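Shown here: the complex without one of its protein chains, the others still in place.
Here is chain A:
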Amino acid sequence: MLSYAFMQYAFVASFFISILCGLMGVFVVARKTSFFTHTLSEIGFSGAAFGVFAGISPILGMLLFTIISSLMIGTVGNRMSRRESSISVFSAVFIGLGILFLSLANSQSSYATSILFGSIVGIDFNDVKMLISLSIFIIIIVLLMYRKLAYNSFDSVGSSYNASYNTMISIAFLILLASTVSVTAQVVGSLLIFALLTVPASAAQYFSHTIFGMMTLTFLFSLFGTWFGLYLSYTTNWPVSFFIASIEGIIYLIAIIYNKLSDD
């Protein structure tokens, strides 16, 4: 299996995606922005379609759309972004726009499928390089603002009175999240990246009560899911996204059961 270059790339890419999920996912869940992350992946789809339509690259379109909407949310509507109804509106409008752009660009529907569902086994060396650079960039930024980001994410009320640069930290985080979604969506698709950014981190918080512990577990959960998913997909020829999503779902289920049992 590992003698194929595309499988090697897939395994390496999954490793770095798991690092990103460990680092960002824990904050996404603590900030209760799981649903915004979902919306962001749909905004990303729309942006990629716009990129194809406008003749710039899909990744640029994605970055453009997700970063602009993150800035909007961060400056005017942080509370609004958590409201269920506005999330549905956002999702619907952006998916609609995405479909419009794709049809205007005369592009086949297979392209939409590849943005939404990605193809981790279809990536090349350049994708891997881009992922690694993004990971290093995000690790450095998160380390630089770690204390402020942790305070802002895990005690939003307290930090709003007692920490400096609070709004800036929120916006910076949303931009990092937008970049993560855009770059990783090229590899695993915008739907799966939403799952990887939220499900392992949600499960991790039932097992660990320190930020470092949650990050480590989130990394391990998503690494296990992606690697084992790749292996299963290779042997069965079923889609890898299905296996990854199911494995993460099962991990979450185990976490819930563990939590119930340890409560009694």
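In the analysis below, a residue touches a chain if its C-beta (ideal position, glycine included) is under 8 Å from a C-beta of that chain, and two chains touch if they have at least 3 such contacts; residues count from 1.
Convention: contacts and distances are computed from a predicted model.
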Task: Write down which listed name, "Two-component system sensor histidine kinase YesM", "Succinate dehydrogenase/fumarate reductase iron-sulfur subunit", "Putative tricarboxylic transport membrane protein" or "ABC transporter ATP-binding protein", is the UniProt protein name of the chain that is not shown.
output: "ABC transporter ATP-binding protein"
Field: Options A:8, A:86, A:119 or A:205, residue touching the unrepresented chain
entry: A:205
Field: Hidden partner chain, touching residue among A:1, A:143 or A:168
entry: A:143
Task: Can you list, in ascending order, the chain A residues touching the missing chain?
output: 30, 143-144, 146-148, 150-151, 154-159, 161-164, 205-206, 208-211, 214
